[in-house]
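Structure provided below as structure tokens; questions to follow.
Missing here is one protein chain; the remaining ones are kept as they sit in the complex.
Order of writing sets the labels: A and B. Residues in every chain begin at 1.
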Amino acid sequence: MKIIVCMKQVPSSNDVHLDPVTNTIIRDGNKSIINPFDSSALEQAVEIKERLGGEVTVLSMGIPDTQRLLRDALSRGCDKAVLLSDSAFAGSDTLATAYTLGLGVKKIGKFDLILCGKMAVDGDTAQIGPELAENLNIPHVTDVDEVIFVNDKEIICSKLIDGGSQILNVPLPALITVVKDIKIPRLPSIKGIRFSQTASLEILTAQDISADITKTGLNGSPTQVVKTFTPVQENTSVEFKGNAKKIAKQIASVLGEVL
Amino acid sequence: MANLTINKDLCNGCGVCINSCGNNAITLDNGKAIVNENCILCGICVDSCPCNAISIENISQPTKDISNSSGIWVFAEVSQGKLLPVGFELLGKGRALANQKKCSLTAVLLSHSSEAMAKELIYAGADDVLICADKDLHDLREELCTTILCNMIMARNPEILLFGATAFGRSVAPRVAARIQTGLTADCTMLEIDDKGLLRQTRPAFGGNIMATIICPKTRPQMATVRSGIMEPIHRDTTRIGKIVRVPFPSKLKTKTKIMETRLNKSTLNLADAKALIVVGKGIGSKKNMALVNQLADLIGASVGVSRPLVDAGWSEYKHQVGQTGATVAPKVLISLGVSGAIQHLAGIYRAEKIIAVNTDPDAPIFGVCHYKIVADCVEILKELIEIYKK
Partner (left out) sequence: MELIKPFSDEYMDYLRDESRTVGYADSISFPKTEEEIVSILKYLYQNNTAITVQGARTGLVAAAVPFGGHILNISKMDKILGCRKDQKNFYLTIEPGVILMELNKKISSKKFDTTSWNEISLEAYNSFLSSPPMFFTPDPTENTATLGGMVACNASGARSFMYGATRNHITAIRLALADGRIVSLKRGETFANLRTLTITTQNGDNITLDLPKYEMPNTKNASGYFVKDNMDAIDLFIGSDSTLGVITELEIALTPLPPHIWGISCFFESEIKAIKFVQLVRYKIEGVAAMEYFDQTALNLLRNQKESGTAFAQLPDVPYNYNCCVYIELHANTEESIEGKMFEVGEKMELAGGNLDDTWVARNENDIDCLHFLRHAAPESANMIIDQRKKTDPMITKLGTDMSVPDQFLEEVFDLYRSGLEENNLESATWGHIGNNHLHVNILPRDSEDYKTGTILYSIWADEIAKMGGAISAEHGVGKLKSYFLEVMYGSESIEQMTALKYQLDPKGLLSKGNLFTPKKGGEN
């Protein structure tokens, strides 16, 4: 079973606030982590590998620093890592990212299953998985919350839909995007960390994957961000003070008016 | 290739851009900002720079001919045999945009039934309705819907295509976008037409802490999924008339994915429709206090929602989650207990008519949006409220 897991480096915190003096955006904390949804995907992939044998390759597109997180993924049971890193990839929207990842997948070669986190916590788009699958022309399932059965021919999984769930049968090769709760990511062992230090981590440029750079990065992105801003809050509120009893009475009277 | 350019003459070395960057891609060199290999051209620094010294140079590619596209399409999603409200909301917004652009508004209905639904879509603002009906479309079949939609788009070339940001919409839309090779903006909360006639799509990013406005100038259709509960539907107008166009179900259309079983939750908790809502955050202190919350909810006939950290901590289930990644709610009254109010949470509650917020931190962001502010331990208040309503 050859499995590829797509992983994104994301900021450890989404805390962003507006500097009151300069009115500009300030980020709090700038450590980066593996997108938590992708961590769950990694765990699911490694569990499948441990059951059926085979190999898990973790694939990411990102800045060179992403190597650190790929090593982390290697310490948690992945066998190989591939990083697509080139300034020609900067500014990619989801379509350009999916194009680039698709070339990465082709470079890795034969595969049976691709797992992606449902979405990344910084962008929240949930589009990479489906777009990548379309580019590769393979079937896919989004929002998977359980892998019920898998062998080298097919996968049976449960996906969350609006108001319920569905059980699906999909022939391989296929792609699934997983929800965070699908698995609880393991912690690496000392042995895993030792392995990760020398494991194979390939860094590929646009040229290495024969990318058409009119389809990558900012140029290759059909969507463009024209403005970013922090949402404004306005407020005029009444404050209730006093002991808990008194406050509760005041709340009850508001509820009485409304309900 | 695109580049981030920092104009050295304009840069005053204030360092604001360094703080704004999530990738450590900017450093100071001799009192001027310089960019390094970590840059992903996200553009946040461009808007953060007080001196307008940063720009992104984009050597524009020859664009495809997009002049012959026209019309706004709204995907009218059917779930369990019913049109979803978000479709009507999108038609409401779509109507306004179509009037502004002086173009037609089309609803797309993929369902095994019915004429009646199509009429409702016209009453809700559509000029025409494209129907593709087949019994295979009974279950929501992403693969089928994608192919049918793509066929329709190729044949008719719409300028704008909107989906509700439901699980289904957010699954089908990217499939369509990738197959057509066009841009798609996820989970928009604001749509407008700019002076060039382009669709400006505004959406939260970074967990809702930043809003980003996005355009799709080079390819068509301009696609967006739009958050439920945000746009206003127009008043149902039964005098409206429109054209109903039937598109045949493509023969020999086979899917690789087989649906073995569909389970629908019987007791669907519908936070979006709740009139009264108690929303609980980490300030509730412990999981056992959730029992008190449920008790009060029963007493006053409210539904219970929770903030994301509670779901993450396993104190509640995802179906109760309110906020950007959960339900968007619009109750008459919302009692917020121990919720600090991260922006992604606030994005989900701002349509509440009255918000009563209890939190121990007087500076909690929730107080920035509430109507009644109470700085106190929410558990104490909760207990007192239960006492009052028990009587």
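Methods note: contacts are C-beta pairs under 8 Å (C-beta built on N, C-alpha and C of every residue); 3 or more make two chains touch, one makes a residue touch a chain.
Since the model is a prediction, treat every value here as computed from it, not as a measurement.
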{"item": "Contacting the left-out chain in the complete assembly, out of A:P11, A:G91, A:G104 or A:P185", "value": "A:P185"}
{"item": "Listed residues A:I33, A:I156 or A:V254, member touching the removed chain", "value": "A:I33"}
{"item": "Subunit A residues touching the omitted chain (full complex)", "value": "12, 31, 33, 36, 72, 75, 184-194"}
{"item": "Subunit B residues that touch the omitted chain in the full complex", "value": "287, 312-315"}
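To be clear about the criterion, only the chains that are shown with their structure count from here on.
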{"item": "Where subunit A and subunit B are represented by their mean Cα positions, the distance between them in whole Å", "value": "18"}
{"item": "Complex contact set, residues of subunit B against subunit A", "value": "1-2, 14, 16, 19-25, 37-44, 46-50, 56, 58-61, 79-80, 139-140, 142-143, 166-168, 170-171, 173-175, 177-179, 181-187, 200, 204-219, 255-265, 268, 275-276, 300-301, 318, 324-325, 332-333, 335, 343-344, 346-347, 353-354, 356, 365, 367-377, 380-381, 383-385, 387-389"}
{"item": "Contact footprint of subunit B on subunit A as seen in their complex", "value": "11, 14-17, 19, 22-27, 30, 32, 62-65, 87-88, 90-95, 98, 121-135, 139, 141-143, 156, 160-171, 174, 181, 213-214, 217-231, 233, 235, 237-241, 244-245, 247-252, 254-255, 258-259"}
